[in-house]
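Working notes, structure below.
The complex appears here minus one protein chain, its other protein chains still in place.
For reference, chains read A, B and C in written order, and residue numbers begin at 1 within each chain.
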Amino acid sequence: MPLSATDTIPQEPGALRRLARMLWADKFALAAALFVLLVVVLAVVGPMWLEGAATRQNLRGRNLPPFSLAQGWLGVLGADALGRPLLARIIVATRNTITIAAGAVLFSAVIGTMLGLVAGYMGRAAGQVILRLADVIMSFPSLLLAVIVLYILGPSVANLIVVLAITRIPVYLRTTRAEVMEVRERMFVQAARVMGASRWRIIFRHILPVVLPTLLTVATLDFAFVMLAESALSFLGIGIQPPEITWGLMVAQGRQYLQTAWWLSVWPGLAIILTTLSLNLLSGWLRIALDPTQRWRLEMKGRRNG
Amino acid sequence: MFGFIRQRAIASLISLLGLVVLVFFLSRLTGDPAALFLPIDATDEMRRQFREIHGLNDPLAVQFWHYLGDLARLDFGDSLRRARPAIEIVLEAFAWTFQLAVITMAIVTAAAIAVGALAAFRVGGLFDRIASVTSLVGASAPDFWIAILGIVLFSVTLGWLPTSGTGTPLHWILPIGVLFIRPFGLIVQVVRGSMITALSSAYVKTARAKGVRSGPIIFVHALRNAMLPVITVIGDQAAALLNGAVVVETIFGFPGIGKLMIDSILQRDFNVMLAAIMVTALAIFLMNLLIDLAYALLDPRIRH
Amino acid sequence: AETDVRIVLSEDLDLLEPCMATRSNIGRVILENVNETLTEYDTQGGGGLRPRLAERWEQQPDGSWRFHLRQGVTFSDGSTFDARDVKHSFDRAMNSAMTCETPRYFGGMTVTATVVDDHTIDFAADPVQPILPLLMSLVTIVPEETPVEFVRDPVGTGPYAVTEWTPGQQIVLTRRDGYWGEQPAVTSATYLFRTDPAVRAAMVQTGEADIAPSIAQTDATNPATDFSYLNSETVYLRVDHSVPPFNDVRVRRALNMAIDRAAFIGTLLPEGTEQAVAMFPPTTQGANPDVKPWAFDLEGAKALLEEARADGVPVDAEFTLIARTENFPGVTEVMEATLQMLQDAGFNAKLQMFEVADHERFYSKPYPADRGPYVLAAMHDNNKGDPVFSMFFKYDSEGRQSGVSDPGVNQMIAEASAATGDERARKWSDLVAHLHDEVVADVLLWHMVGFSRVSERLDWRPSIATNSQLQLAQIGFR
């Protein structure tokens, strides 16, 4: 069928619009996205908004049970051992929590993935060195690392992120490498090589998209792990220190009251769970939305079901 | 294959040495064990003596030289606190941890693969939703919640299981149950994700065209293709268990390596710390080697 | 059997070494159960120092002490107890080839033991030591044959012998025949180790254990089984007098006045906690009932600070309140509340929690100079019955954890340490009052309370001694 050169490619609907439509199609993911948005907003405004309310102690109102409006709306989730309203504290803690968790997860995921790509795609020698390094990190106790960093560098949020991130690098590294070893043998990667694509283009444009969904799955669950592990480092003095708070720290502090005042650790724990759950639902959604062979699952929603 | 393993063994030995150097020197920057072992009001004389006895007064390089010499004779030194050979303490504890890790990972692997694969079979279905949400909630819940809840429910209220300790097989149920949850959640997710892709491949269509049942299609045809990331994550989780399950060990009074490692780090019991790290490192190195071999076994296109 | 008991402790023992029995975790298992001492300090009944393996003792004219030993005592390995065993035990514990705890109590003196005959032994101290018999309550007796290195199977004269030790899991003590004293009711005791207080409490509830000597306040909910006891620990804030603004007594007074000690009791700290006026518990001789705790006076504190500021004292300089994680239950909340109170009074303070090793760097001399001014929260344990175990370390210019450098105080400590009897007690109480009211040496906060859970089938109550020892012989059955 001959064609005149004036025929051009039809304009696609904007990528954002399509993503939005696909998000709308998956109500779970939509709810998750809204929750994550809420968390981000709270992380930005929380401390300025409720700092005062969250730190005001009230020894007479200590361990106040939840679901009572006696202390105002901030008191609906109850109060902690110093009588501070839990809702306000959870909101204020959002910023620290998210900063640390996102920092640590991003840092470890990015570095781990990079190294994994290099180890999987580049030469043997580099790969071997990187992998043995990962072995070393994997067997280096994180607590020892924390103690060392604390002693040598002193406590700070940045150091905390570093400690948390380093220990998680090997998962990303090994996961990435394992998949790269398989993907690099695929024909379309070779086709890219024939076109003269640089290593980096092959790695980022052709291999990474295949590996990414798995990494996202691991990363979102690491979020929970990091949020909880971070409080363990507070115990060493390297982490966030009271009166500063994070969800992890609140959970840890509430531990001793688990049987007498469950709400102290359950609400922040729930915040962690919901955040993780949301991120994971989102990453599951993203996996499908970004995969052209799976995308119909979202595009079909609401129209027809086979 | 044997060439690969030999080369790998040499590389691992070098990393192990590197690890020892790292831990040896870095850990000694973290304070004086004498201050922790001796009472707070111990005299300077006592402190000096303690260091003398344990060879902590020598220059670091000399200390390290001695340590390496001893190590060559498989002498890992004595615990600074316990007046026992460090390796003995470590191996005792490691035996427990090893059993716990192996049993837990075996159960986790089987369960997570089954659940994850079935969830991927009907993406967005009821089973998928329930399995995903429950496994994720479990995986992101603080583990001590589950541990304490388990004790309150199964031991105190129902009286079915002992609260803690070791001895009977019953003692293992709660610790394994708690350890199960996080790796389970993570692996279910990884299996599910990777299976979604595998199940939509062309070769799955071939299998359907051949009249193969759903079971083998999922667990034989697709699963093996989906296993690369899965075994990597299994390895990561197993490594975490081999490093010791601190919460479970402390709550259930399980005499494993995690608590030992933490104590030795906090108390600066260097010899125990080093021995523990070496033993677990060896286990982890070995496990990673097995995993790398498994890659090639699972996917013939991967050759080392 | 019915008369076996199971005791669940919070941590496994590193050692089962008699010379380390002054460490509370070891002492709880072996002190007076396996290894006995010549004398014994009765903190519980207020009976003071009582004979154990020594029947009596007296001070010789030259200032040395002579102990007359009990006869017919045998060790669990069958050998007979005599003066040579005592000498060996003492020399061994002081030997520099070992790192026993004992030397710390004999710091600043040289003590020589001389065997007079099989059942008599002399201890000569230079300088003369007035409380040597009390110190002997800290020296455990082992057979002469015991090697000069840490042992794992202690042999002693006590009513029990160690019959099993599986590290990390359990220790079993079994009642032995041939004990010189009265046969105790408990036939065997199994010690278990669980780090988590909630689990320890649950174990007594389910019958897996009979005694949990320390459980958390929050778990102590059953009056039939849960008992509180003063645990001989004292919490205080150490202030370094050499660092501005704390070199000004008004600032130190303001610190004391700013903290509402009473508000903590029954809230963050359990009912029964006592406000402290001294570094040692009130059951110790030398306690001064006339010294009154600082009253909470926010306005007063502010006024004092204002006054100091007017005189150019840098009261606005930021300082750190340093505390130790896991120091005692609820330490974080207690410190947060304390911080809040300090801030309310106008102090520019922030809080930093450290784990034990890091905390130690700030606790003991030489103090780090580069970390800015700080006030250190610490907990001190003195259940030995005499203030001397506290005062030198905490208040003498040379004291390892002292923030005070005051020749007058040094003098008073030296005098009290050398005195005996009632005079000794008086000198100590004078020092207590002086430190508290005049010097305002530090911010003494509370004498702490612990909780035990005891099975209902046992007849046993925790006491101030429970922190350091748990004599099975004192346990009865209902």
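One rule holds for everything that comes next: a residue touches a chain if its C-beta (ideal position, glycine included) is under 8 Å from a C-beta of that chain, and two chains touch if they have at least 3 such contacts.
Heads up, the rule we're going with is that contacts and distances are computed from a predicted model.
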item	value
Record-based protein name (UniProt) of the chain missing from this complex, from "Hydrogenase maturation factor", "Inner-membrane translocator", "Acyl-CoA dehydrogenase" or "ABC transporter ATP-binding protein"	"ABC transporter ATP-binding protein"
Which displayed chains the unshown chain touches	A, B
Residue among B:148, B:207 or B:233 that touches the chain left out of view	B:207
Residue touching the undisplayed chain, where the options are A:156, A:198 or A:260	A:198
On chain B, residues whose C-beta touches the chain left out of the figure	200-203, 205-214, 216, 221, 224-225, 298-301
Residues in chain A touching the chain absent from view	1-3, 5, 7-10, 12-13, 18, 185-188, 190-198, 201, 205-206, 209-210, 290-293, 295-297, 299-300, 303-306
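Keep in mind that, in the parts below, only the chains that are shown with their structure count from here on.
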item	value
Each chain counted as touching chain A and chain B at once	C
Which of A-C and B-C has more C-beta pairs touching across its chains	B-C
Chain ID, smallest distance between chain and overall C-alpha centroids	B
Chain at maximum distance from chain A, centres defined as averaged CA atoms	C
Distance from the mean Cα position of chain B to that of chain A, given in whole angstrom	22
Residue numbers of chain C (touch at least two other chains)	198, 355, 357-358
Chain B residues counted as touching two or more neighbouring chains	30-31, 148, 152, 266
Touching residues (chain side chain C, partner chain B) in the complex	12, 14-15, 17, 23, 96-99, 101, 103-104, 107, 149-150, 152, 167-169, 192-196, 198-199, 202-203, 205-206, 208, 355-358, 360-361, 363-364, 393, 400-401
Residue ranges of chain A in contact with chain C within the complex	55, 57, 59, 62, 80-82, 147, 150-151, 155, 234-237, 241-243, 253, 256-261
Interface residues, chain B side, partner chain C - complex	30-31, 35-43, 45-46, 49-50, 53, 79, 81-84, 89, 92-93, 148, 151-152, 155-156, 159, 162-166, 250-253, 255, 259-260, 266, 268
